[in-house]
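Here it is: the structure, laid out below.
With one protein chain removed, the remaining protein chains of the complex are shown where they sit.
Think of it as A and B in the order they're written, each chain with its own count starting at 1.
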Amino acid sequence: MSLNSSIPSGPMAMKWSKHKQDSKLINPKNKRKFTVLVVGSGLAGSSAAATLSELGYKVKCFCFQDSPRRAHSIAAQGGINAAKNYQNDGDSVHRLFYDTVKGGDFRARESNVHRLAEVSVNIIDQCVAQGVPFAREYGGMLANRSFGGAQVSRTFYARGQTGQQLLLGAYSALNKEIAAGGVQMYPRTEMLDVVTVDGHAKGIITRNLVTGKIESHAGDAVLLCTGGYGNVFYLSTNAMGCNVTATWRAHKKGAYFANPCYTQIHPTCIPVSGDYQSKLTLMSESLRNDGRIWVPKKAADIGKTPAQIPESDRDYFLERKYPSFGNLAPRDISSRTAKEVCDEGRGVGPGGRGVFLDFAEAIGQFGQKTIAERYGNLFAMYEKITGEDGYKQPMRIYPAVHYTMGGLWVDYNLMSNLPGLHVLGEANFSDHGANRLGASALMQGLADGYFVIPTTIANYLVHQKPGSVTTEHPEFKKALENCTAQTKRFLDIKGKRSVDSFHRELGLLVWDKCGMARDRAGLTEALKRIPELREEFHNNVLVPGSGNACNPELEKAGRVADFMEFAELLCLDALNREESCGGHFRNEHQYPDGEAKRDDENFSYSAAWGYSGDFAKPELNKEPLTFEEVHLAVRSYK
Amino acid sequence: MSQLNLHLKVWRQNAGQPGHFQDIEAPEIPDHASFLEMMDIVNDRLISNGQEPVAFDHDCREGICGMCSMQINGVPHGPEKATTTCQLHMRKFRTGDTIWVEPFRAKAFPVIKDLVVNRGAFDRIQQAGGFISVRTGAPQDANALPIGKVVADAAMDAAACIGCGACVAACKNASAMLFVSAKAGQLNVLPQGQPEKDRRTLGMVRQMDKEGFGNCTNQYECEAACPKEISVRWITKLNRDYAVAAVKEALGNSPKVAGGGD
Partner (left out) sequence: MSSVFDSLSRFYASSIGKKILVALTGLVMLGFVLGHMIGNLLIFAGKDAINEYGHLLQTALHGGGVWIARIGLLAAVVLHIVATIQLTKANRAARKDAYGKHKAQVSSKSSHIMIWSGLTILAFIIYPLLHFTVRVGNDYASYQTTLHGETVHDVYRMVIAGFSWAPASIFYLIAMALLCSHLSHGFSSLFQTLGISTDKTEPLFKKAGYAFAGLIFAGNATIVLSIWLFGYGR
């Protein structure tokens, strides 16, 4: 099947304006007849549900959490980018666009990125009007900061909880529409399947997580706003409930999954302390501004306390390898290098998976008071989790999975190749290419929900007869039976191992073979072991309780089953992409200095995988990437 | 790293049925584990013994989503100040300790299962006015409305609320005043929130009453339990805003304000 990305013609800067002009309109009277199903209530889902309801569509919104306000967008700390140029430092829509394309290592679709940069300014206006308490200057104007190495200050922030504040803004808009009767909200409800009728997405199957009831919902279009798949690694900075189920089940119904191998690793997380560990916590990267990163030179010294290791026996490996950037080397490089020294047996802390982040020199130079002013909350967070005082002894850090750039393939209208199925936010693949810049995730979620889908969805709906499919359709019955049967199957296995034990094993395997650095041998081995593990899972998992009540183990079983299948596609995509770019690093493809070696000649495309029924042999569709505005260049940090 | 041997008294309940405390022995718990990881370990053992694991709410495990609850030794989120259950670590306990683990108890938070409660009442209170009515695409430029840093910071203080319900759980009256006051207060201090201030205040307070929460007797247990340290001064403000709105409603011009009783 050929991929039609529906990119409007014309000059880059005019595409979105032109597309808005050319987009179809639906008569206000008719809008009320259309039902849109929105799955997920994070930034993308809440903003889309609220805005579509404002326009007059009937909306049903679903989330697995107990309240839409708890979606994992809430955990974003840093900020949100917008090309407002309030600082008069030379920012513009074009510069934000350029930075994002380059930051994505030239693996994103230019037209989508440009649109993202354009609407970024509207997002800030919208959020301020909703009462989002962004940081301000004394004069009452909005404050900005520079983030993630950007050369302009374009990041808006609300203390360390920008994600929560933006989500609460979108949630308040959603509440307004729920109160007005335009949105019907289904909390504690998980999507189990997409229902397709004549090749169009016309509904979903859900499970009520309180009563266990499996239900059908019909609609004229389906929006998946279900986030990323970082929890395939088990340990990540994602929330425990984050899962691939919605996008994966849609994939199995025909939607293409694009670039799953683009996963982002964050270098400054608190390391794993034991095998009971359930999640990893991120600390702001800003710590690297003053902290020095090191490990012992000799593996024999890892058991010593840092104080026992003299200066001459310490290896400040980032400063040694990247003298000009030192401890501020980019995320992926810092992460990979930390992994390397740990692989050499020089890692510190439990399990040997950690490197020191040492503030002794900075404290000596500026005093503890200054360091506390800069990073006090982070030192407190570190102390809470590890019980160690970062002022007295070096912190320990290790990289962790943070964000996933891949996702379901969508066209310029954010519609997948499955007509009617639209995908927003982290769940789609479109805007970040192979690597996401800091403070861009929040921007994309809200851009898709507030400003893109409300315009583009009409291009699909205008050709549909509203309410033409109901849950009486045989496809709904079939899907419902399948989901019921699968739920029952999990309960009937009655094996010996808990769901978590499988998830943990899968995560370790995928992290080891398809984590920060990948190679052919490791990926091949993972592709052999994942099906074995999946097989064992389906024969030996133990899910207690019943399907007719609140049963968290059953919920997890369904999600892990999907991760077991998805993991294979992730490794396959990583194996297929014989280059290194952004968050995807293949050991075979690097410059002698360890820099990622992109192969624009052969891999300047998005890999959109189609489900073939056989996990080992998905169908590869390529969307070629062309760059009209931003010229291909090598990313260099020497 | 050392290990702890603990005795747990955990509340077990199925929706609509009476509950009871179950004594669970929890030996060899790593002191580096978080409280929820301790519960994971306990559950893993229950599962392998063919018993039903303890159901509890949790999600982000980094103290921001507000999903985790649990009354631990009689205090919401346990004994540490400004800490959610997911941020509480076992090194704060001693081997041999008996730990009581209960759901957040309130009539307005019915138990779904074990430690899982339904906090939908909070959503409904928000729907009764916890928003600024602005359509997407309608607003002016963000900097067209200057907001002093002091006001913006105050709004941010209130906005830090994660909606976990610890305030309700800690209050002897199961009052939701700290939550409602923070939510209404964030918008009531901002200039954007002024046009709907009275309507919001009346609507949210009336919905709060309707949900069956108790009322505030000014003991400030809520503030002590709040993982985000929301100040009870927001309750002062809500009392004031409510009085003004109610007097205006009673004696001011028609049309009557909308809200909970519209």
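Throughout what follows, a residue touches a chain if its C-beta (ideal position, glycine included) is under 8 Å from a C-beta of that chain, and two chains touch if they have at least 3 such contacts.
Keep in mind that this is a model prediction, so the values were computed, not measured.
For the omitted chain, the shown partners it touches in the full complex are B.
For the chain missing from the display, the contacting residue among B:His7, B:Arg45 or B:Arg105 is B:Arg105, taking the whole complex into account. Touching the chain that is not shown, out of B:Gln3, B:Ser48 or B:Asn73: B:Asn73 (per the contact rule at the top). Although one chain is not drawn, its touching partners on subunit B can still be listed: residues 9, 11, 21, 71, 73-75, 100, 102, 105-108, 170, 172-175, 205-206, 208-209, 212-221, 223-225, 231-233, 235-243, 246, 249-251, 254, 256, 261.
The definition used in the following text is that only the chains that are shown with their structure count from here on.
Subunit A and subunit B, compared by their mean Cα positions, are separated by 27 Å. Within the complex formed with subunit A, the subunit B residues making contact are 1, 14-15, 30, 32-34, 36-37, 40-41, 43-44, 47-48, 50-53, 55, 57-62, 64-67, 83, 87, 89, 91, 112-113, 116, 118-120, 122-123, 126-128, 130-143, 145-149, 152-153, 155-156, 159-160, 162-163, 186-187, 190, 192-193. Across the complex, subunit B is touched by residues 47, 50-51, 54, 65-70, 72, 74-75, 84, 86, 122, 124-131, 133-142, 158-159, 161, 163-165, 168, 171-173, 175-176, 178-179, 185, 187, 210, 237, 239-241, 273-274, 276-279, 281-282, 350, 384-387, 450-451, 454, 496, 498, 500-501, 542, 544-545, 549-553 of subunit A.
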